[in-house]
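Scroll down for the structure; my scribbles are underneath it.
All protein chains of the complex are present and in place, except for one that has been dropped.
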Amino acid sequence: MSWIGKIARVGRMVEPAPDAPEAAVAPPTGVTGSLQLRHVDCGSCNGCELEITSAFAPVYDAERFGARLVASPRHADALLATGVVTHNMRQPLLNTLKAIPEPRVVIAVGDCAVSGGVFTKGYGVVGTVGDVVPVDVEIPGCPPTPQQIITALRSVTGR
Amino acid sequence: MTTTIDASPAAPALGEGPRAARRSIDGPALSGGLTAILGAIGLTLGLSVIFGEPRQLRIGWLLPLVGVRLDLDPLGGVFVAATGAVAIAVGIYAVGYARREHWARFPLVTLPLFVAAMLLVPAAGSVTTFLLAWELMAATSLILVLSEHRRKEVRCAGVFYAIMTQLGFVFILIALVVLSATGGGDAFTTIAANVDNLTPGPRNAIFLLTVLGFGSKAGLLPLHAWLPKAHPEAPSPVSALMSAAMVNMGIYGIIRIDLQLLGPGPHWWGLTLMIFGAVSAVFGVLQASVSTDLKQLLAYSTTENMGLITLALGAAALLTSSGAPTVAAIALTAALLHLLSHAAFKTLGFLAAGSVLAATGLRDLDKLGGLARRMPVTTVMFGIAALGASGLPLGAGFVSEWLLLQSLIHAPHDSITLVALAMPLSVGAVALTTGLGIAAMVKAFGVGFLARPRSAAAEAAREAPKSMLAGMTLAAAACVIFAVAPALLSPALQRVLAVLPTVGGDSAGPQIDTILRLPGVAGSMSPALLAAALAIAVLLAFVLARWGGRHRPPVMVTPLWASGADSLSPRMQYTATSFAEPLQRVFDDILRPDTNVEVTHFAESQYLVERVSYRTLMVDPVEQRFYTPVVRAVTIWAQLVRRAHTGSVHLYLAYGAAGLLIVLLVAR
Amino acid sequence: MTQATFTGVLDLAAGAFLLAAVLIVWRRELRAMVRMLAWQGAALATIPLAVGIYQADAALIIVGVIVLLLRAVVLPLLLARAVGTEDHERRESTPLVNTTTSLLITAVLTVLAYAVTRPIIALDPSPATRAVPAAFAVILIAVFIMVSRRRALSQAVGFMMLDNGIAATAFLITSGVPLIVELGASLDVLFAVLVLGLLTGHMRRTFGDTDLDQLRELRD
Partner (left out) sequence: MSALAVAAAALQVVGVLAGAPLVVGGMRQVRARLEGRAGGGIGQPWRDLRKQLRKQQITPSGTTVVFALAPAVVAGSTLLIAAIVPLIALGSPLDSAADLFGVVGLLFLGTVALTLAGIDTGTAFGGMGSSREITIAALVEPTILLAVFALSVPGGSANLAAIVAATANHPEQLVSPGSLLAFVALAIVIIAETGRLPVDNPSTHLELTMIHEAMILEYAGPKLALVEWASGMRLTVLLGLVANLFMPWGIAGSDPSFLAVLIGLVAITVKVVVLAGLLAAGEVFIAKLRLFRVPELLAGSFLLALLAVTASYFLGTPTS
């Protein structure tokens, strides 16, 4: 009983959506408003992961723009890569990208993924995500805010 | 008999030369051909009896005093025809199989004999002839089981089989001797005429003894344990014959003696049969679903299916005695149809398993896999058999299981409490059996034939030779008929039902047309229409999947998704053991697997694990509880008897003389 | 109240009565069990109420109201108070027979109840007696609960279910028990629950929880 009361009290906690951003790339298949994402942590400090999590949580609710995280790259349209690419994660990153059916988009999340951030030229680091796979959309920030992530996702879903 | 060739590849080359020169005849072809011809004769004879007049044959000189008496009526005709049909497929298959496996002369000779004995059993018209044929069948099958007697497991299975089959024979012998003594004659017809003189005491005793005896042949609990041992160890064509034809003889015995001769009995007869059937079905399928040996799985599935048939027979008996002959007729039709379809899909299953065994030398599902690419025809064949065994629509077993369920739900429930209580529980048992049967067959087909090979032997598998494929194709054709067009069998079934006394002539059983309709109760189903509609629906689904196709990039072949790693090794696949593990855990209390976990710690710290070994062994709990004591008792007895065996011929003569004296004194 | 409605209400009450018993077997949480027990009491009270209204018998209606108060409100409240506040007290942690098996045994017991009570129904087939098997099944299930549960409170729940079952059987077979008999029986139960409550409290003070296996220690 108390749960029903809680649901009623809380109501909608989602932030109002700002206007849709300009499209960064055309929607991969021509269908707007649907984007399944496979997330790969290439060597992140988990800061970006936390922000991604909250982007999909009730307050920011990325799902209302058609984005959804999925378990298998086979189900995905886009690769969400976080962190600098370490030696150990280079091959898994390539494998994951290869497993995603065409047409596909690569989104680099966070300063490390985009430019290397504080880990640039570290001994275990191969380079940025862009050094390993072709990146279509970049989300700068250390870590980027959920709002930034959502804006970037909307620029791909077109919704 | 000593020209047995070992399995080692070098041996045939050495042995082949001189033998080929000595015997110009082709043993496998002759034996297989003879088997198939015998089968064809049986099939024709059976069908001619079903549609024509009963046939009789007396050979007075063959047995002293009573002679051999063969009476073939439509009921026997069904079994003769079914055995014949199985033998045709097996005979053709055996040609290639015996060549590939280099059978010795002894099994080659025995194979047609075995088929002949099985054809004689349902044709027997008197107790003596019946017992003679029964024993001939048991002996020949034992020889065939022991074909590969060099392996220890085979010998062990052989001993088990010999003891259990003779134990069953003793039950049948006692029962039939009592029956013929009280029935005033040797011939079944005489007994049938006098059977009303039987008092309930001996009648019930005969019923129980025959159910036990015939049940042991049919693989029913608790006398089933020889079956999953002997059937897998026999060469595959023999397994097919035993599992698809020989077990039927147990059912035949129950129908002939208990339902027809002793005829409508009290309620508890039907109930007893139902309980035996339900327990066997559930236990059999449970063992099959956790078994990892392809042939053993099929053997347990035989126990399951015989259980279902017995359940249907019991339901028919119970319904007859509660005054519902129309529904009883449905149950009986279900039993007969399931018997026939089981013969078809089990033949196919064992023959396909034999192909796998011949191609890889493996029966262990944990080592198989990937055969779909290497042995495509065999895979399709096993798929058809597995679909039939799982009782799903489009499978051979669906129609009969549907009939069985219909008969159970339409049982009259307002008059007799027993019926009202037995039927829901039976539906539960049948449903659990079907559900677990699906799991077992998915495991056998999926793990055994799909995915990637789990061993080098499976990797190197090659498709079976033509004659083996031909035999399997015949059986597969039969399966398809049962699955899609059971209407073709309808005339034969109607004729047989008409002669069965429990049902009676006037209520002729369900109408099996394109659309199956049940008489007296509302219910209909059409396997053919269903198949056609499903085909259309699947095509529709394909068309749907083409929608938007012009936007698509070309199809890509990529390696499996290995969660980011470079590749998956075949050892990372689920095996049969792991596949069945959830079921094994759910039914832990019944299966009681022997599990053992050993954890070895590093010497430095007990928090660091060096090695974990996990071992689980599936043992048949019934076997452990009931059989080991029996076998031990027999062994002790044998030890005692051994003391009388001194080796002295004089003493043996004295035993003989003493025995003769005792007989004379008693019979005085 | 027409005959059809009466039969319907009676059937539903019997069904709910049995269902509550099944759910008590199913659930492990003691609070949930007590709640189910209250529902069962309500279903039980429906029987004399329905019979009373159908036959226009004021005494039966009074009995029904008393039963409703006592078994759906007072006794469950007492039991709920006895349910410990500590976390580990709230569940039937490890019943002697696991839940799946318990449910299957319940199935068998129900079927048995139907088989056993058949002759009784045959004596006087009426809508009321046809519901007797459900009441009898509850008696068997109650005994099973008392056999298979560890906690003293589960035992109390089982005991009350047993009494519910007996009362229901009595209502259904005789179409109403004399007021005084019902009152006496209900008082007995009340006392029994009070005694059980005291005992449980005592056990908790002595052993720290109410696992009945602890009583074995008293033997030594």
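For clarity, chains are labelled A, B and C in written order, and residue numbers in each chain start from 1.
To be clear about the criterion, contacts are C-beta pairs under 8 Å (C-beta built on N, C-alpha and C of every residue); 3 or more make two chains touch, one makes a residue touch a chain.
Please read all numbers here as calculations on a predicted model, not as lab measurements.
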Worksheet item: Relative to the complete complex, which of the depicted chains are touched by the chain excluded from display?
Response: A, B, C
Worksheet entry | Touch criterion as defined above, residue of C:Tyr114, C:Phe144 or C:Phe159 at the omitted chain | C:Tyr114
Response to the item:
Contacting the left-out chain: of B:Gly52, B:Gly184, B:Pro559 or B:Pro629, that is B:Pro559
Item to complete: Pick out which of C:Ala20, C:Ala131 or C:Val189 touches the chain that's been left out of the picture.
Response: C:Ala131
Item to complete: Looking beyond the chains shown, say which of B:Leu108, B:Leu297 or B:Ala439 touches the absent one.
Response: B:Ala439
Practice prompt. Determine which one of B:Phe171, B:Trp269, B:Phe579 or B:Tyr627 touches the chain that has been left out.
Written response: B:Phe579
Item to complete: Pick out the residues on chain A that sit against the missing chain.
Response: 3, 7, 10-14, 17, 28-34, 36, 58, 61, 63-66, 68-72, 74-75, 77, 101-103
Worksheet item: Going by the touch rule given at the top, which residues of chain B touch the chain that is not shown?
Response: 289, 369-370, 372-373, 390-394, 398, 402, 405-406, 408-410, 413-414, 420-421, 424-425, 427-428, 430-432, 434-436, 438-439, 442-443, 445-447, 450-452, 515, 521-526, 529-530, 533-534, 537-542, 544-549, 551-563, 568, 570, 572-574, 578-583, 585-586
Fill in: Residue numbers in chain C that touch the chain omitted from display
4, 7-8, 11-12, 14-16, 18-19, 22, 26, 99-100, 103-104, 106-107, 110-111, 114, 125-127, 130-131, 133-134
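One rule holds in what follows: only the chains that are shown with their structure count from here on.
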Worksheet item: Which word fits the touch map of the chains here: line, ring, star, complete or other?
Response: line
Worksheet entry | Centre-of-Cα separation between chain B and chain A, whole angstrom | 58
Practice prompt. Go ahead and note the Å separation of the Cα centroids belonging to chain B and chain C.
Written response: 49
Worksheet, complete the sentence: Note: chain C residues in touch with at least two other chains are none
Discussion item. Residues of chain B that contact two or more other chains, please.
Written reply: none
Worksheet item: Which bits of chain C are touching chain B when the two form their complex?
Response: 100-101, 111, 114-115, 118
Worksheet entry | Residues of chain B that touch chain A when the two form their complex | 551, 553, 556, 558, 561-562, 564-566
Practice prompt. Spell out the residues on chain A that touch chain B in their complex, using ranges where they run on.
Written response: 29-30, 40, 72-74, 91-93, 95-96, 98-99, 101-103
